Structures are given as structure tokens and as C-alpha cells.
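One chain of protein is taken out of this complex; the other chains stay put.
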Amino acid sequence: MKQFVEKMKGKSAYAYLIPCFLVFAVFLFYPFVKTIYLSLYKTDKLGQAKLFVGLENYTDLLTSESFYNSLFVTLLFVVIVVVGSMLIGLIGAVLCSKAFPGIRVFSTSYALPMAIASSGAAMIFKIILNPTIGILNKLTGLDINWIADPKYALICVAVLTAWLNSGINFLYFSAGLGNIDESIYERASVDGATGIQKFFRLTLPGLSPIMFYTLVVNIIQAFQSFGQIKILTSGGPGESTNVIVYSIYRDAFFNYKFGSAAAQSVVLFLIIMALTLVMFKVEKKGVKY
Amino acid sequence: MSELILKNVCKMYDKKQYAVRDFSLKIEDGEFVIFVGPSGCGKSTTLRMIAGLEEITSGELWIDKQLCNYVEPKDRDLSMVFQNYALYPQMTVYDNMAFALQIRKVPKKEIDKKVQEAASVLGIRHLLKQRPGALSGGQKQRVAIGSAIMREPKAFLMDEPLSNLDAKLRAQMRVELSELHKRLSATMIYVTHDQTEAMTLGTKIVVMKDGFIQQADTPKAVYEHPANLFVAGFIGSPSMNFFEGSIRKTDKGADFVLESGTALEIPEDRAFALLNEYRNKKVILGVRPEHFLSEITAKDPKADYTKRVLNGVITTREMLGAESMFYLEEASAGEFAARLPVETKGRTRDEMTLFVDMDRVHFFDAETEHNIFYRGGQQ
Partner (left out) sequence: MAAFDHSITMEQGNYDQEEVAKLHSLMNTRALRKKRIRKGVLVGLNIVFALFMLFPLLYSVSVSVMPSEELFTMDMNLLPSNPTFDNYVRAFTQVPLVRFILNSFLVAGCITLGQIITCSLAAFAFSFLEFKGKNVLFMLVMATMMVPGEAVIISNYLTVSSMNLLDTYIVLILPSLTSAMGIFLFRQFYMTFPISLYESARLDGCGNLRFIIKILIPLTKSAIGAMAVYTFINAWNMYMWPLLVTGSEEMRTVQIGISMLNSVDAQSITLMMAGVVAIILPSMVIFIVGQKQLISGMFQGAVKG
């Protein structure tokens, strides 16, 4: 009996992991395996695997024009979102890097988008972008049907997403700027550097560690944008905003092609994992602290 | 040639708090000037005003006969070493050193030559490709100094550059800095709170307190002729012993009398002046620990030490090597320290008789705290 108690003490560490691993197991590990499994099957309307087809779902994807389109759209979307949101966050952080009256109000407003739901934001943008009553056309004097025009639809959702994601970037960059030692700026001014030289040679490199972290988080986040696309464009017009995530949703819940949707999920996972790994490799070589 | 003149320079914060007041000093070409004082005395502020990192509230700063109050730091042609080294964390050691030249668009070849040269002088050639994060404190220090000597600025400013190093390294860097100064024969202005650094490095010491210059002179002069009680206590380690007492007239001349009644005979040359102005007034006597004599050392035939005796009870005794530090308790004056040859006998709680070398003591006005015999420095 005593031995048993002793043994349990050694094992008790696992008890603290049970709650979280239970959730992970049921809602992450198991479904992840199941997704891979499903991607090898044709399914019925209820999502039950019916017929083993091997890699057919994947080969179907690789031969489908719609999938390549969706890849391309996703890539473009991610690039615009990541560049846009990081730029907005950086501008905000630089603007708030020196104390001035009212700085609290401004820094709060730059961080605020992180608290806003994608669905609510999408509905606001829907009104702003409305071709007849929308304020954007009125303010700019343009007459563009932003959402219904395949040329602009993707940019619109991307800008919206960039705005939503910029809040947390602002916080990251502000923290990064705060971590830069003030005295190196002093040394640089004695050394003879101008303001611009200081920004490009000290501030930007000083942000690089956090910049990298932010980049990874932003890319992963951008790949997973869904709500705003569903509400604003529903993947349209045509297929112009049909990013992978939306395509997964549509294939699974409208076309009941769970197998194909699962295959796309696996591809999405592989892309994100590959990107993350590559970035960490690059980081190890490039950015030093 | 470069010459710095500060004229009545003041620094005021928030329109009421003076950090530096009426700082006037002429720094000649090639001098190694030390600003020394306790923290908050305004020494760093003064240095930062010279660098242009702080505005000068009033007064004039002349660098090479140019009024520089309003010249941007980048145009003053100075170089500075910071207390925390302020190395650019994202650049290699090489780029750190080259930075000032790179932004001046100096040709790459020339930069390379200078970096290699400075790196070999400081023994950091093997570190050139590393980043500051990977360096030890001493190495960072060398890089910071290396970056500063890349150019030939009008003056080198150093803000407590050794304070983050351990004692051994500090002693070593002190020697190197001193050699560097000789080699470059450049003007250096150096801030420290450590009086040992000040004494060993400087050709001129500026002792500061509460924003005012207390004394500016050579290390020897500051040590031997402190202007006031503060300088006397601050410079020298262990610090000078102070005894409160009064001046009493005797048949031959004058005595310094402690509260306990112990009388110390004052040499003739000083007795007259003291009697004149300070008879029966409060005076503070300052005696450096090395100016006590034991029975062994007090054998100078010329002096008569019988009337210059101070008794005390030994509280602690410390071995320094060739010498011993004795900490003694006097009936009224409290604890004082004496530095005596190691052969001196005496154990804790023993009574001990010491002789005071009265030719080398200092007298301070108890009210103004000025050295009564101070005749002004060479400013």
C-alpha cells in the first residue's frame, strides 16, 4: 500500500496535465487524425467515411483550377493582410513612442481593433463599402461597387482583416520599442547620426526580434480568417475571395464533400507548418539578438 | 588642438531645481579631467551638457573657441562612452566600432584599417564578428572604448565607464585607460563616483557636491590641500579623521584641544594665524590615517611629539600587508583610523598611544567648513 502511494506521488505530475490533454485529445489530436483519415475517403452527406479512395481527394485538388485559384487568393490575401497590419501597427507604435499629452487615448485606439469581432467589423464595412449609400464612395467621390467587383473585393476584405489584426501588432511593436535601450540613441547622436539614420540603423533592427515573432503570428492568423469573408463576400464575387478556409467551409457544409474539405484542411496545415519551420530556420540564421 | 571652456554653466530642472550651478572650468588640450562626487552631485549632468544630450539652462560652453550651447550633439565632434556601454545590440562588434565612420561616409577601406588597428590595441580582434550580447562586461567595455577612439574627436567623454566591472577588471582597465590617454594625448573628461579612479587617472580632478564645484586641481593638490571639509573627507581612502575642538593659547603658541581635554600642540607657523582668528572658536581638525605615528615611527629627531599625543582604545585591527589599519576609540572624538607599520604592537581592547604629525594636518572652520589654510587652487 505504502509503495503504491509512493508510486502515485511520482505519477501525480500527470494528473495536472489531464484536464488540458483531455481537451487537446478530444478536440485536437483525435480530430486531426480523423481529418487525415477522412481526406482519404469519399463521404456521405453526414460525413461518414464510405469509400476509401487513397489520395484521390488530393489529386482531385491538384488538378482542380478552383483549388489553385483558392491557393493564389489565399496567398495574395495573406500578403496584403500581413504587410498592412504590421505597417499599421508599426506606424501606431512609432507615433506613440514618445510621451505627449493624451497618449493614453491614442494608444488605446490603436490597440482597440483587437477587441473587435470580425463579424461586427465586417458588417460595418459592408455599410461603408455600399456602392450607393456607402460613405467611402461619398467621401472619395468614386463610384465603385467595392464588394461586387472582383477587382476590389479581395482588397476590401484584406484591408478589413489588416485593420482587425493591427491592434495586437501595435502592442507588440510598442513593447519592442520600449525594450530598446534609450542610451544607444544618445550614443548615436554623439556619434553623429541623424534622426533618419537612427530610425533605420537602430530602431528597425532593434525591433527585429519582435518583428519576427509578430510576422509568424500574423501569417498564421491571416491564413485562418473566416468570419469577415463569410459575411462580407461569401467567397465571391465569382471565386475572387474564396480563400482556402472559406473553400473548406463551403465544400464541407454546402457541397457535403467532407473528404475534399478534409484534404484541403491537411494542405492548409502543411502550408502553415512549412512556413513556420522555414521562418524559424531563417530566423536562426538571420536575426540575432 | 582642442580646448573646452565652461563658463557659469547651470542646469535647472522644472524651473526650480538646480542640478548644476555656476560650473566654470577651463579644460586644456590633452588633459584628463575627472568629475568626481557622490551620486546626485551633477557630474553626469555636466558631462551630458558638454555632449549636448542635456540643454544648458544658462552659461556658456566653448569648444575650440566656438560657442557650442546650441550646436546639435552630432555636430559637436565629441565621442562618448556610456556607463552601460550603449552598444548597438543588433550590430556586430565590427559594425559597432565602425558606426560613427560609416554614417560619415568614410571609405570602407579606411574604416577597416581603423577598426583593425583599434581592435588590436584593445585586444579584441577575435571578437569583431560577435554581437554585444555574447560578450562579457570587460569585453563590452573594450568595444565601447574602441568605438570611441575610432575618430579623433575634440574630446572623449566617459560616464562612469568602469562602474559595471568587477574590482580586478576595474583596476586593469584603469591602467589601460591611463595608457590610452598617453598614447592618444587627447582631451578626456571622465565621470566617476570612485575617488580611487579619480586619483589614479586624472591630471585634474573636479570634486563636485550638490551641483557646485568644490575644488578643481591636480590629484596631488586635492589630496594634500583639500579646499574644504567635504573634499577632505571624500578624497582619500580610508577617509580623513575629523576631530572637533577649539584653539587655546599656550606659552609657546597654541594648542588644539579636544572635548576630552586632550591637547595637541600646533606648529608655530600655523599657531599664529589660528590664534588670530579662531581663538576659543570651534575648529575641526583633519588627520589622514597615515599621519598618525606610532612609537616606532615617531623617531624624527627634529620634532617633539610629546605634546602631540592622542590615546585611544583599539576596537579593530586589519592587516593590509606591509601596514595595518587600526580603528580606535577616543574618549570624546569617537572612532578614528590610523595606518601604521605592520610591526606595531597592539591588540583589540588594548590602550594605544599615538602621535600626530601636526605639520600635515588640516584645520577647518566649523561653520563654513572651509580649510582655514587653503589659498585657492590653480584653476
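Note that the chains take the letters A and B in the order they are written out, and that residue 1 is the start of every chain.
Convention: a residue touches a chain if its C-beta (ideal position, glycine included) is under 8 Å from a C-beta of that chain, and two chains touch if they have at least 3 such contacts.
Model, not experiment: these values are computed from the prediction.
In the complete assembly, the contact with the undisplayed chain comes from A:95, out of A:95, A:144, A:180 or A:215. The chain not shown here is touched by just one of A:83, A:142 or A:273, and that residue is A:273. Residue-level contact of subunit B with the missing chain is found at 5, 55, 58, 60, 62, 65-71, 74-77.
Think of the hidden chain as still there; on subunit A it touches residues 10-14, 16-17, 19-21, 23-24, 26-28, 30-32, 34-35, 38, 46-47, 88, 91-92, 95-96, 98, 100-103, 105-106, 108-121, 123-128, 132-133, 135, 138-139, 163, 166, 171-172, 174-176, 192, 209-210, 213, 220, 223-224, 226-227, 230-231, 244-245, 248-249, 252-253, 258, 261-262, 265-266, 268-269, 272-273, 276, 289.
Everything that follows uses one rule, which is that only the chains that are shown with their structure count from here on.
One finds 59 Å separating the Cα centroids of subunit A and subunit B. For subunit B in complex with subunit A, the touching residues are 51-53, 72-80, 82, 84, 86-91, 99-100, 103-104, 131, 133, 147, 157. Residues 181, 183-184, 186-194, 197, 201-202, 205-206, 208, 288-289 of subunit A are the ones touching subunit B in the complex.
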